[in-house]
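All protein chains but one are shown at their positions in the complex.
And then chain A:
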Amino acid sequence: MNEETHEIRLRVNGVPRAATVPARRLLSDCLRHDLGLTGTHVGCEHGVCGACTVLLDGRPVRSCLMFAVGADGHEVTTVEGLAAADGTPHPVQRAFRECHGLQCGFCTPGFLTVVAAFLEENPEPTEEQAREAIGGNLCRCTGYVNIVRAVLRAAELRRAAGRDPQAGDPAPRGPVRRQRP
């Protein structure tokens, strides 16, 4: 049986992309299989683990709980889009590395996207707010302590970069391009 397909166009990490997908293609699978962006991980496909989180028009969403057809005409940022064009890691990525905020790395793309968006909204979080921000993401390895540290450290790095972009800390480059419809 031939399943009916749809043409979609979206911007992924700033690049215009197109794909031909059946309506039931999850956005997570479209990113991984149709567009070859395997940084977005798929853990549960129930919305529970958070590994598949991407930014849709700047706001974090579960890519396993959206159809690719629903992203037609929208802007998606995946973990691959966080680093600067020259490859300099995003402050959140640097903080996770510094603080050992990851072990196996399976959950990491979801944490990085959520935290990057969170710090745009709340650049100076308390530890309590940092914990709340990552409350919807599961990690089986780290025990979360170093992830919470990494969130707070990322906030510091962003602030330092904001104060003095020449000081070696790159100015945080937008994972979050605000284009709310």
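Heads up, the rule we're going with is that a contact is a pair of C-beta atoms (placed from the backbone, for glycine too) under 8 Å apart; a residue touches a chain by one contact, two chains touch by 3 or more; residues count from 1.
Operating definition for what follows: contacts and distances are computed from a predicted model.
Visitor: Name the absent chain as its UniProt record does, using one of the following: "Cytochrome c domain-containing protein", "Putative hemin import ATP-binding protein HrtA", "Ferredoxin" or "Carbon-monoxide dehydrogenase medium subunit".
Guide: "Carbon-monoxide dehydrogenase medium subunit"
Visitor: Could you tell which one of A:Thr53, A:Thr77, A:Gln93 or A:Thr108 touches the chain left off the display?
Guide: Touching the chain that is not displayed is residue A:Thr53.
Visitor: Looking at A:Leu26, A:Val79, A:Ala95 or A:Ala116, which residue reaches the missing chain?
Guide: Of the candidates A:Leu26, A:Val79, A:Ala95 or A:Ala116, A:Leu26 is in touch with the missing chain.
Visitor: Which parts of chain A face the unshown chain closely enough to count as touching?
Guide: On the side of chain A, residues 3-4, 6, 22-24, 26, 29, 45-47, 50, 53, 56, 59-62, 64-67, 69-70, 114, 132-133, 135-136, 181 touch the unshown chain.
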